[in-house]
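Heads up, one of the protein chains got dropped from this complex, but the rest are sitting where they should.
Residue numbering begins at 1 within each chain, and the chains themselves are lettered A, B and C in the order written.
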Amino acid sequence: MPGNSLGKALTITTFGESHGPAIGVIIDGLPAGLPVKKEDLEFELSFRRPGRLFVSGRREKDEPEILSGIYNGRTTGSPLAILIRNTDVISSFYEEVKNKPRPGHADLPYIMRYGYENWDYRGGGRASARETATRVAAGAIAKKLLMLTNTSIAGHLISLGPIELDEKVSFEEILCSKYSPVRASKKSLESKYEELVKSATVEGDSYGGVAEIVVNNPPKALGEPVFDKIKADLAKAILSIPAVMGFEYGLGFKAAKMKGSEANDEIIFKDDKITWKYNNSGGILGGITTGEPIILRCAFKPTSSIRKPQKTVDLRNNKETEISVLGRHDPAVAIRGVTVAEAMVALVLADHAIRSNVIPQVKLSDKDVEIIENNWKRYVNSCKPTEGSQ
Amino acid sequence: MPGNSLGKALTITTFGESHGPAIGVIIDGLPAGLPVKKEDLEFELSFRRPGRLFVSGRREKDEPEILSGIYNGRTTGSPLAILIRNTDVISSFYEEVKNKPRPGHADLPYIMRYGYENWDYRGGGRASARETATRVAAGAIAKKLLMLTNTSIAGHLISLGPIELDEKVSFEEILCSKYSPVRASKKSLESKYEELVKSATVEGDSYGGVAEIVVNNPPKALGEPVFDKIKADLAKAILSIPAVMGFEYGLGFKAAKMKGSEANDEIIFKDDKITWKYNNSGGILGGITTGEPIILRCAFKPTSSIRKPQKTVDLRNNKETEISVLGRHDPAVAIRGVTVAEAMVALVLADHAIRSNVIPQVKLSDKDVEIIENNWKRYVNSCKPTEGSQ
Amino acid sequence: MPGNSLGKALTITTFGESHGPAIGVIIDGLPAGLPVKKEDLEFELSFRRPGRLFVSGRREKDEPEILSGIYNGRTTGSPLAILIRNTDVISSFYEEVKNKPRPGHADLPYIMRYGYENWDYRGGGRASARETATRVAAGAIAKKLLMLTNTSIAGHLISLGPIELDEKVSFEEILCSKYSPVRASKKSLESKYEELVKSATVEGDSYGGVAEIVVNNPPKALGEPVFDKIKADLAKAILSIPAVMGFEYGLGFKAAKMKGSEANDEIIFKDDKITWKYNNSGGILGGITTGEPIILRCAFKPTSSIRKPQKTVDLRNNKETEISVLGRHDPAVAIRGVTVAEAMVALVLADHAIRSNVIPQVKLSDKDVEIIENNWKRYVNSCKPTEGSQ
Partner (left out) sequence: MPGNSLGKALTITTFGESHGPAIGVIIDGLPAGLPVKKEDLEFELSFRRPGRLFVSGRREKDEPEILSGIYNGRTTGSPLAILIRNTDVISSFYEEVKNKPRPGHADLPYIMRYGYENWDYRGGGRASARETATRVAAGAIAKKLLMLTNTSIAGHLISLGPIELDEKVSFEEILCSKYSPVRASKKSLESKYEELVKSATVEGDSYGGVAEIVVNNPPKALGEPVFDKIKADLAKAILSIPAVMGFEYGLGFKAAKMKGSEANDEIIFKDDKITWKYNNSGGILGGITTGEPIILRCAFKPTSSIRKPQKTVDLRNNKETEISVLGRHDPAVAIRGVTVAEAMVALVLADHAIRSNVIPQVKLSDKDVEIIENNWKRYVNSCKPTEGSQ
């Protein structure tokens, strides 16, 4: 049964394998009138692109081609299709994988499910994190749509391996972490993360990390009883990301240790508006957004592909053996995972904003477009490092 | 937009408010031939029923009526509808709530979304955990279907407030925890949990807790790339439960602190079968089940309804005020939440088992029915406390 | 796989068998604030109720109970469940059917699909037209929602067996045909239809007929490229009605005999508004509503249940035999089918009106409610026969 689509009012359907000709995504349900440029997609893609410091060395330009749904630079209400060709494919790294399933990877489950003979092992095939580039491209459009309500989404790594963020950070700092090569929201943290990542590379090992995503100025009253609670749809979207093993929002797992009188958030007046004292619930109550910032966290496991030899089996002779996973891999998938998680949050919120009439289903007005363009410009220009700083 | 349905191959659609005439569920997608008795539903419902020790005092018999989809005691392939009348409704408790939204509750978000005048405040309306009875009834049928592969699902509380389970427990012990009034899998833990719950009741406060759900002997190779990964669908189902603030599976958040060489699970031979050394991935790799036990955990926040006075606002006069939530509430929703979480896991697995041809979509064979009946009988009789012990 | 739900933004899920305890429907996706009374449902149900002249003699009161989704007489945004108990069930008529599948009926296909042993043969089980009562109840609510745009839907029989309507009729006449026992929009036609129906009853035979449904003042610009064209969704909804074997809109099959220069509708100005000269396209172009009246027709086959003996097989001994179908049946299902077809059109239009932001997804305003109430009152009172005339 089909499992490659997500969203009800705004639906993405993705396709493509790591070492096939291309990956891509169809976005259906966009209202007409949204200005979309290739540059918008490239902006977001630049923050998950491989081939940079501290991430996989695969040199993909990730150049998106918009195939449909745009006329005169604006959406038409028809599905918008984005194609990204795979260009830097070196499948030879993967010959060994064909018979030695990699620990921590989807190799064996895919073989179990689809049959050894139908398994596109090259680069992990469909299970490869390469697929997430299409999510980021689609997420760029969702982010732009959300500019209508001046909603912005930002993520950072609150921990990497054993190292944890132990300071308060502003939304601005989180937003600017995308220019940090290790997705740190504080300079002091950045250097510690970098040390760790370097050590992992040297050891042929990898680290996990926890990403936190914050949504500033989210529309309130989004989310539907009972199963399409915003927290439920966020959890699904986040857990659909490869390597994510946990999700929490607001107090999260900490709430389980607390008393009701501590965890409950008092309802107060602030500037004559009803609000909550601590936003303990991370912007979501009863599965519906409160209008306070949405705060969620997700746990990425360490990159499964490591050079360090690990035990596995040889499928040809049914014997135990070892594998040292070569290829070009991230020392910590969590770093690039932050951008992917942001995209998933954007897609869920845009979907729900349309479901709740906050964003129109059919057509944006001229006024809408103006608001979006202005907010998007501000968003794109925020935090921009000065020439030569990166 | 509709948000009250879950599942693609096996779909449940629920309805009903806490203090309306009834709650209920339609289960669509069941193959013909499954023997279903009212007693099957009552068996599962008995473990979340209110009116027992340590849980809400509301005296609901939770008597399910099967309205359709059954002929001669077996499913016909048509939708099976279950109705549970609300009988012990005392709405007077809720008069105060109408103008004083309760901290930690969905009151205010529902008002924001649907309008004050359309808000059925009585007993929390649709946001009430009462709705989860319908999930448990539907889950009973999903559990029974899964008997075809001899799959069983059990849950327990691995922590309640500050108290944590610190021993290894067997699947059998977890399974039998349903007869513990505080959902403890160890006797020593049970008494500690009970003390805590009693103290909460005395203080007019409540506690959170962490439930762990284990699936024994799950079908392997369930789950679909990319968005309908089994971990994603489980996360959504679990987060759709009221009061759940976090989800993890396998190593979960712990993985984020680890190295790849620690978190990766070595692939080995055991009894001539390929398997994993530690099941670190909690039975799910690449979003697909491995055949190893599925292990997941979810964090329940403390019951939001507490007697202890908390700050809120009075909507009539826009002033800050206090509320002491009366009504009959659980000192820890996590206790009854375990049964609900089990039901959600059962529904997701049954849905995916049908999606993967492990359970037939249209009709069970006589052989299938025999296997199901035998395994179900064993399941129902397991752990049964001796006469008078509960 | 589930097949008992229809609609994306407004979804109905139906359940129930002809001779089971009850039939019912859940309507999900209704905005909050819509006033719904039991009487609204009963009004529409009265036009398809059995036990009247010229239709089946089964005496069902069809008394709907609203189980959820209403508070203070208005929708809450939660699913609205409607239950109709079966009261006048005489299953003994059906003992013969168990072994002698009825020509023209679903008996044999249901047996093929779900197995003889799982087949609820009593009254046709799920395949019975009794199920359509739930559609009419749901359709009543859809019709009421559409009062927001002052859209009304009416149907009549343009042919019954060999007799055809050969005059022009006004929308008002079509609307008032619901008070005709044979669904005729002209008095002269009514008497001819009645003669025909009486002759069929005497002969133990039945007749087919063609229903025409007209939507007055439909919202324009409804319908979505490519697969959810309004014509496609209408066709599915209409063909989902038992006994319907054909669908057409506008010129329909006649268009296939024509030249482009005849079938194309010229675009003109009328009262300073752009419009079409003849509405040849029945209010739908490119799958999108034009704002002109929607006109569609559907062919009902003759009632399959006839007293006249027909050849069939005896499943016990695999021999050819005869059956004379007893029970209480309509001489022409097309008569009551008109009301069902109206309901299906209402449900599709309401679904699309929500999908196109013509009706709000979440909540109606006070102004909206006032418009709806006024238009609904007018609709209910239109054509009312004077005391004693029926």
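The working rule: contacts are C-beta pairs under 8 Å (C-beta built on N, C-alpha and C of every residue); 3 or more make two chains touch, one makes a residue touch a chain.
Remember, predicted model here, so these are calculated numbers, not experimental data.
Check the options C:Asp265, C:Glu342 or C:Asp368 and report the residue that touches the missing chain.
Counting the whole complex, the residue in contact with the absent chain is C:Asp265.
Using the touch definition up top, pick the residue from C:Ser18, C:Thr76 or C:Thr289 that touches the left-out chain.
Checking each option in C:Ser18, C:Thr76 or C:Thr289, the one touching the absent chain turns out to be C:Thr289.
For the chain that's not shown, point to the residue among C:Glu65, C:Asp205 or C:Glu373 touching it.
Once the missing chain is taken into account, the touching residue is C:Asp205.
With the full complex in mind, choose from C:Pro35, C:Pro103 or C:Pro360 the residue touching the hidden chain.
Answering carefully, the residue with contact to the hidden chain is C:Pro103.
Touching the left-out chain: which of C:Ala334, C:Leu349 or C:Leu364?
C:Ala334
For subunit B, enumerate the residues touching the unshown chain of the complex.
8, 77-78, 221, 225, 355-357, 360-362
By the contact criterion defined above, which parts of subunit A meet the unshown chain? Give residue numbers in ascending order.
The list for subunit A reads 1-5, 7-11, 13-17, 20-24, 26, 28-29, 32-33, 65-72, 74-81, 83, 113-115, 117-120, 125-126, 354, 361-363.
In the whole complex, what residues of subunit C lie against the chain that is missing from view?
Output for subunit C: 1-6, 8-9, 14, 101, 103-110, 112-113, 126-127, 131, 159, 161-162, 200, 205-210, 220-221, 223-229, 231-240, 242, 244-253, 255-269, 274, 277, 281-282, 285-291, 299-306, 308, 310-313, 318, 320, 334, 355-356.
Just so it is clear, only the chains that are shown with their structure count from here on.
What is the chain whose Cα centroid lies farthest from the Cα centroid of subunit C?
In terms of C-alpha centroids, the chain at the greatest distance from subunit C is A.
In whole angstrom, how far does the Cα centroid of subunit A sit from the Cα centroid of subunit C?
Result: the chain centres lie 46 Å from each other.
Would you mind listing the residues of subunit C that make contact with two or more other chains?
If we look for residues of subunit C contacting two or more partner chains, we find 8, 77-78, 361-362.
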